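Removed: one protein chain of the complex. Kept in place: all other protein chains.
Presenting subunit A:
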Amino acid sequence: MTAPFDVAIIGAGPAGMAAAVMARKQGLSCVVFDEAGRPGGQIYRAVTERPERDRQDILGPDYYAGLDLVEAFQRSGAEHRAGTMVWSIAEGEIHWRSRSGSGVTFARRIVAAAGAMERPFPLRGWTLPGVMTAGAAQILLKSAGLVEDDIVFVGCGPLLYLVAAQYCRAGHPPRLVIETTPRRNLGAALPHLPRALLAARYLFKGLGLIRELRAAGVRIERGVEQVELEGEDAIRGVRWRSGGRWQRADTGRVALHQGVVPNVNLAMALRCRHLWDERQRCWRPALDEWNRSSQPWLWIAGDEAGIAGAVSARLSGAIAALDIARDLGAIDERERNRAGTPLRAALGRDRAVRPFLETLYRPSDVFVVPQADDVIICRCEEVTRGEIARVVKEGAAGPNQAKGFLRCGMGPCQGRMCGHTVTETMSALSGKGQEEIGYFRQRMPIKPITTGEIAASAPFDGAGA
């Protein structure tokens, strides 16, 4: 067995890269796994690839802000295992698979920085080919230079506006934006505005995006209370209701978005303690102020620790790595505090905008809990709201019983596409809180792999584990 790394990091987004840079600065050996072929994570995806002038105009300065960090990461001496998916971790070990094979790597401490994913958006027709997430449309734009000339954006949240504005800059304004933010959210968010002004640049950026859409002449439908997607073998049109009136538009492509939620599978499978975050409407791991989880060898940073965006992700990654350096004895507590205090202050300032944004863009109940029985909740096993309602009536107490009865959450996505909806739906139907309902019990592997790959990855070179 080769000597273990001091730190292994899962994810080469802003959080993982910043953690690696800080770990190296403290003299720790470090390995970083990412299933993507290049560093950057979601926000800085493909940033090193083709930084030609055109894309700068389209994707904006916040995107190119990632170049510095990627370069610092590449210079740091951390080992980057690109194109390598982590399917299981345990104390001291990381099991992975890449194009060239699978194996296990040993490390004394682990940072999970696997980021976020878009919240499920269970509408009637959301499984039709041609319906994707706004993030997916952005990924196609960032990494493949593709824009859809006939796209309708549906939903709420800053990322929806960002992608729609990026489409305008690319010369293809979306044909329609259907905005599902409940009107009453603004009033609820206003008390958080003074604090949000501490991070006013986010507010200006948001207003700027809306101005860009207006200037490009994009039609925006506001205060929408119900949306349905139509088609047989592919999306053909979208229907929506606002102010009690139904309207309809033809389209061959719909991009959905209603915020992002932490990627919880890894930390859930490790039985880390989780909390329900009511304002963000999602699960997040319980962490101490240095981002250590309830598993003493695991730190969680970036959006996986709770949604806060790229700047906070970067800061929280560095904070976690400092604490690991202290835990491993590379620095003492005083040194950690001296280096960490300004980072934590910066984190506090950056997050000042969150209560306002989270309240303003908090998705409405009717879009997180499907209202009609025929709407699919679990995409993999095609389980509908009606079936969930039936098992709740029959006494199913939580998602694991629903899974046992209906196979809900048992397909290849392992509950990622339905987990939050199942928690919210069972909570709404039973009147119990989300925390009491709970989440699917997750286990390793956190991504589907073959039995052969599991065997190849047995620790200690197959000498038994």
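As a working rule, contacts are C-beta pairs under 8 Å (C-beta built on N, C-alpha and C of every residue); 3 or more make two chains touch, one makes a residue touch a chain; residues count from 1.
The rule is short, and it goes like this: contacts and distances are computed from a predicted model.
**Q** Leaving aside the chains you can see, what is the UniProt protein name of the one that's missing? Options: "Sarcosine oxidase, delta subunit family", "(2Fe-2S)-binding protein", "ABC transporter permease" or "Acyl-CoA dehydrogenase".
**A** Answer from the record: the omitted chain is "(2Fe-2S)-binding protein".
**Q** Please pick, from A:358, A:381 or A:424, the residue that touches the omitted chain in the full complex.
**A** Of all options in A:358, A:381 or A:424, contact with the hidden chain holds for A:381.
**Q** Quick one: say which of A:27, A:77, A:101 or A:145 touches the chain that got left out.
**A** Answer from the full complex: A:145 touches the omitted chain.
**Q** Given the full complex, what residues of subunit A touch the hidden partner chain?
**A** 35-37, 42, 50, 54, 58, 117-118, 127, 129-133, 135-136, 139-141, 143-150, 170, 172, 233-235, 252, 263, 379-382, 410-414, 416-417, 445, 448-451, 454
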